[in-house]
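Each remark here refers to the structure printed beneath this line.
Note that this is a trimmed complex: some chains were dropped, and none of the rest were shifted.
We call the chains A and B, going by the order they appear; numbering starts again at 1 in every chain.
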C-alpha cells in the first residue's frame, strides 16, 4: 500500500471515541461489523464465496487440478493461497507485483487453514508419489475498508466448505466434496495507544499502533497468530485479545455457518 | 474452428435456445463499489465483470503527463478463478492487447482535454468468463466513467456478432466462439454513430460482414439503453429530486 496518511485530528477523534468505548460506526470495541455473504457465486470455480464485512468486500474462488506432490509429502495434496490487492479496491493499492501486505494476508489466511487441519490433505492424494490434487485458493479483494485478514478467512472457509473436487472433469472418477471440517475463524484486533478494538475499519487501521490476528478453531484452541504493524503489545494485551477472540469466535462461526 | 459440432438446430435456434439476433440476458448496475470514484457491475450471460474508475487525478509518474489532456489507462484482468483453467495472476499478452484497445476506445469519448496532466484509471476485473468479456468490460467501464461524473461525448456500448454454422449470429457464447467460424467485437457510440473498437477473426465475406455490423450496432443500441437505465437507477433519488425541482420552477 502506498503511504496513506490519515490526518492527526482524525486519529485523535478515533482514539477519543475509543476511550469512551465507541467507534465511528457506533459499534462497541468488541463488535464485528455486519457480515453478509453468498456462496457458489462463480460457476467456473469449484467453490466460491463473496463476503462483505461492513464495506470490506472480498471474493474467494477455489480451483482444483491434478499435479505432482512435493518430494517431502508424497501422499498429500497441496494448498496454494494467493491474494491480490488491486487498485480497484482502494486508491492506496498499486498495480504490479504482489505487495508485502498481500503476501502477508495470503500467508496468514493460509496458515489458519493449514494449521487447523481443516483440509484433509491425505484425502487429496490421487496416487502416492505421482499425482495429487492441487487446491488453488485465490483471494480477490473487491473493496477495502479494513480487516482483510478476517474477511478473507471467512470467505475462504465458506468457499472451501462448498467446494466440489472436479474428479470427473479429469477422468478421475466421480466428483466429491472437498474433505473439510472445522471452521477456524480469525479475529483481528488493533491497538490504539492503550486500547484494543476488534474488526478495524481502514481508518482505525491507519490510526493503529499494532495489529494482532488470532485463529481460533471450533474447540476454542489457537491455530495461528500474527502480530503486525510498527507498534508493540504487552503480555496483557495479548492475553486479553486471546480471551476475547475465544468468545467472539463462537458467534462469528455461527454467523457464517448459519448465514444469520 | 471445427464444424463437426452443431451450433444451430433445425428450428434455427442456438445451443442456449437463443435466436440468431438475440442477446444473452444482461444486467448492469452502477455505483457498486465503496472506494472507487465510479464503478459498475455487468452480468452478461455467465460473464461477470466489475469496472472501477479512479480519477481524474494527477498522472504519476510525471513523465506520463500530457500537458494538453488527460491520459486514460486501462487494466483488464481475468481473476484466477474466472475460467475453466486457473489463470496465473499477472499480465499476459491477451490482457495487454485488450487493455490497449479498451483504453483507445474510451479515450475517444472522454473529454480528456478538460483535464490536462491528469490520469483516468480504469480497472476491469473479469470474475467469471464465458466469451465476450472485452465487450462486457468496455460496456461496464463506460458506465463506471459516467458514474464517476467524468464528462463524455457519449457512452460506449459494446457487443460482438459472429458466424456459426454459416449464419451470422449475435453475441456468441463460449461454445459458439470455440466452434464457430468468426467473431467480431464492436464498440459503438450510439449517440454519434462512431465505431471506437472493432476486431474480427475468422472468415467473413463482405455480405456477412455488413450483416454482422448491422446486428451488432442494433444490439449496442439496446445495451446503451441498459447502461442508461443503470445510471438512472443509481441516481434515482437525484433524478426524482430534480424532477420535483423542475415541476416547481
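Throughout what follows, a residue touches a chain if its C-beta (ideal position, glycine included) is under 8 Å from a C-beta of that chain, and two chains touch if they have at least 3 such contacts.
Being a predicted model, the structure only gives us computed values, none of them experimental.
This structure file describes a complex whose protein chains are present as A x3, B x3, with one copy per kind shown here.
Definition applied: only the chains that are shown with their structure count from here on.
Distance between chain A and chain B, defined via averaged C-alpha coordinates, is recorded as 32 Å.
Chain A makes touch with chain B in their complex at residues 41-45, 48, 55, 57, 59, 61-63, 65, 82, 84, 86-91, 95, 98, 136, 138, 140, 142-145. Those residues of chain B whose C-beta lies close enough to touch chain A in the complex are 33-36, 46, 48, 50, 52, 54, 75, 77, 79-86, 89, 121, 123, 125, 127-130.
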